[in-house]
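Partial complex: the chains shown occupy the same locations as in the complete assembly.
All chains are identified by letter, namely A and B, in their written order; residue positions are counted from 1 within each chain.
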Amino acid sequence: MIKFSAKDIASLIEGEVSGDANYRISKIAKIEEADDESICFIANPKYLQFANTAKAGILLVNKNVEINNPNIHAIIKVNDAYQAFAVLLKAYEKLTQQKTKSGIEQYSVIDASSSYGDNFYLGSFSYVSKNVKIGNNVKIYPNCFIGENTTIGDNTILHAGVKVYQGCIIGSDCIIHSGAVIGSDGFGFIPTTNGFDKIPQTGIVKIGNNVEIGANTTIDRATMGATLIDNGVKLDNLIQIAHNVEIGENTAIAAQSGFSGSTKVGKRVIIGGQVGTVGHIKISDDVKINAKSAVAKNIDPGRAISGVPAVDIKDHFRQMAAIKQLPELIKKVALLEKELAKYQSAIK
Amino acid sequence: MIKFSAKDIASLIEGEVSGDANYRISKIAKIEEADDESICFIANPKYLQFANTAKAGILLVNKNVEINNPNIHAIIKVNDAYQAFAVLLKAYEKLTQQKTKSGIEQYSVIDASSSYGDNFYLGSFSYVSKNVKIGNNVKIYPNCFIGENTTIGDNTILHAGVKVYQGCIIGSDCIIHSGAVIGSDGFGFIPTTNGFDKIPQTGIVKIGNNVEIGANTTIDRATMGATLIDNGVKLDNLIQIAHNVEIGENTAIAAQSGFSGSTKVGKRVIIGGQVGTVGHIKISDDVKINAKSAVAKNIDPGRAISGVPAVDIKDHFRQMAAIKQLPELIKKVALLEKELAKYQSAIK
C-alpha cells in the first residue's frame, strides 16, 4: 500500500500544512468514516459539525475554517477545499484505475464497412453496424449497439449496454453510461379518425465534445434535422430529451428531468431534478431552474425560476410562504365579515 | 441525388402551387435551417415569424397563410400543413430507408421449440427462449431477450436491447424502442413484522396491435391476469406502468408519466409528461390530463384536468392565478383589520 505525507499532498494542491507535515495516510474517506489512515475534507458547511469530533489522519479545509481537534494529525488549508479534493481524487484515480482496455473481444460484431482508430476496445456482445466511423482511443464496453452510419469521436467511452440508433453523431471525449438510448424515434403522431398515424422521424441526434450522459437517459432523434446536445453538456440519469430539443454548451441537468419537443435550452443553464418543460420554448443562457419546476414559457437570460408553473424564484418562495398562511387567512376574512356586519347593523 | 418539383409534391399532397411550379428540391428541412435545396413547412403559428425571412426552395403552409418572401421559389398551400408534411416525410422515408433486415445473425440464440414466420430478423446477441411464437416479418434487433412462452405478432419491431419476460403477449404492427422492459415483476409486498414478503407476480403483460412503446419504458406483469396495453396505444419514453394497469385503445401518454397498480385508463385519453396516478382508479374515455398532474380519483369521460391533485383545468388555472395574488391579498387583509379596528374604537 502506498502512503502519502501531508507535505506531499499539500504541495500537490497548493495548501498549507499545520500539525505533523510528515504524517502519512493511505486512503481517501468521507469525514464521517475517516480513520487514522485517511485523508478527508470539509467544504459544505453542513459538515463542519464533524470538524472537531472526527478522527482522521489528515483533514483538508478552507482557509477560513478553524479546527481544534487533537484526533487529527495534520490539517491542510487551501482556498477551495472542494476543488482541491477533486484534484486529489483525480490523482488517486490515476494511481488505482484499471488498466485501460483495448482490442476486439470474442463474440462481438463489427461490419467490414466500418472503421476505427488506434487503441480501440470493443467488448463482447457489442454490435457495430455498417458504415460506422469510430475515432482513436474509443472504448465500447459489452452489450452496446451502434446503428448504421453513426460517428463516434476520439476518446469517447460507451459503458455496457448503450444503444445508439442509425445516423447519430457523437463527439470526442464523451462518457455515456449504461442503458442510455441515443436516437430512438421522437414521439410524433398525427391524430386520425381511428387513432394515430406515425410521423416518420427522419433526423438524427448530434452530441458535441466532452459531454457526459447518465444511465438510462433517453435522447430521441429529430423529426428532421438534429436533436442537439452541445459541447460540455452534463446530463444525469433517467433524463428525457425529446425530438428536436437543443441543449446549449456547458449546461448541466439533474436526474429525471424531461424536455418536450423543439425546446431550446441555452448555455450554462443549471437545471435541478424532475423538472419538466413544454415544447417549442426557449430557455436562455445562464438560467437556473429549481428542482421539480414546470417551465411553460420562454425564460430570459440569467433568471432563476421555480414552481409549477415556474416563476421568479423569489416570487415562488413568497407564494409558498403565503400558502402556509392561507388557512389562517380564511379564518381572518370570515371574522372580518362578521365584525363588519355587526357594525353595519349598529350604524343602521 | 433525386430531386422533386413543386408540382410533383403538390400533387402528392393535394396542394396548390404558387411561384415556380417546376422548382426542384432534394431534401426536407426545418424552416430555420432550410436553404435553396430544401422544402420546409409552417403549421405551428409560433413559426410564422420565419415565413417572410426564411430562405427555402419550397414552403408548405396552410391555405389561410399569406407569404410574401422573394427568397422562396415556390409555395404549396394545403388544408393541413402538418398532416401534408407527415405524408411527405413518409414518402421520403420510403425512398431513403435502410434495406429491411432479415435472417438470423451469428451469435444469436433461438430455442428449437420456438417458431417464427417469414422474413424474420434476429440480430446478434438476441436470445429467444423456449416455446416462443413469432409471426411474419418480425424484426428483433441485437441484444434483445424474449422469455419463455411469449408471443409476438406480425410486423412487430423490437429495437436493440428490449427485454420481454416470460409469458407476455405482444400484438402485430408494434414498435418497441431500445431498453423497454415488458413483464418485470409488479411491485407487490405484504408487510411483515420484520420487513416485506414478496407477492408472486403470476400474471402477464398483454400488448395489442399497432402499439408504440418508448425507450426505457417499463411495463410490469400483473399479479394475476394481465396488465393491458390496448390497440393503438402510444407510450413515450421512461413511462412506468404498474401491475394490472389497463390502458385503453388509442390513448397517448407523454414521457416520464407513471400509473400505479390496477388503475384503468380509458380510450383516446391524452396524457402529458410527468403525470402520476394513484392505484385502483378509473380514468374514463376522452379525458385530457395536463403535464405534471397527480390524479387521485376517478375521472368522468371527456374532462380536461390539471394540478396536484388534478381538478378541472379551468379551476386549476383559476387557482394558479389566485395564488399569484395571494401575497398581496395577505397585505390587504392586514390593512382591513387595522382599518376596521380604527373605526371600531372611533365608534366607541
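Note that in this section a contact is a pair of C-beta atoms (placed from the backbone, for glycine too) under 8 Å apart; a residue touches a chain by one contact, two chains touch by 3 or more.
None of these values were measured; they are calculated from a predicted model.
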Homomeric complex, total chain copies (2 given): 3
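Criterion: only the chains that are shown with their structure count from here on.
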Euclidean distance of C-alpha centroids - chain A vs chain B, Å: 25
Sites on chain A touched by chain B in the complex: 107, 109, 125, 127, 143, 145, 147-148, 161, 163, 165-166, 179, 181, 184-185, 187, 189-190, 194-200, 202, 216, 218, 220, 223-225, 238, 240, 242, 244, 256, 258, 260, 274, 276, 278, 280, 294, 308-309, 311, 315, 318-319, 321-323, 325-326, 329, 332-333, 336, 339-340, 343, 346-347
Complex contact set, residues of chain B against chain A: 28-30, 33, 44, 46, 82-83, 86, 89-90, 92-93, 96, 98, 105-107, 123-125, 141-143, 159-161, 175, 177-179, 210, 212, 214-216, 231-232, 234, 236-238, 249-250, 252, 254-256, 273-274, 291-292, 308, 320, 323-324, 326-327, 329-330, 333, 336-337, 340, 343-344, 347
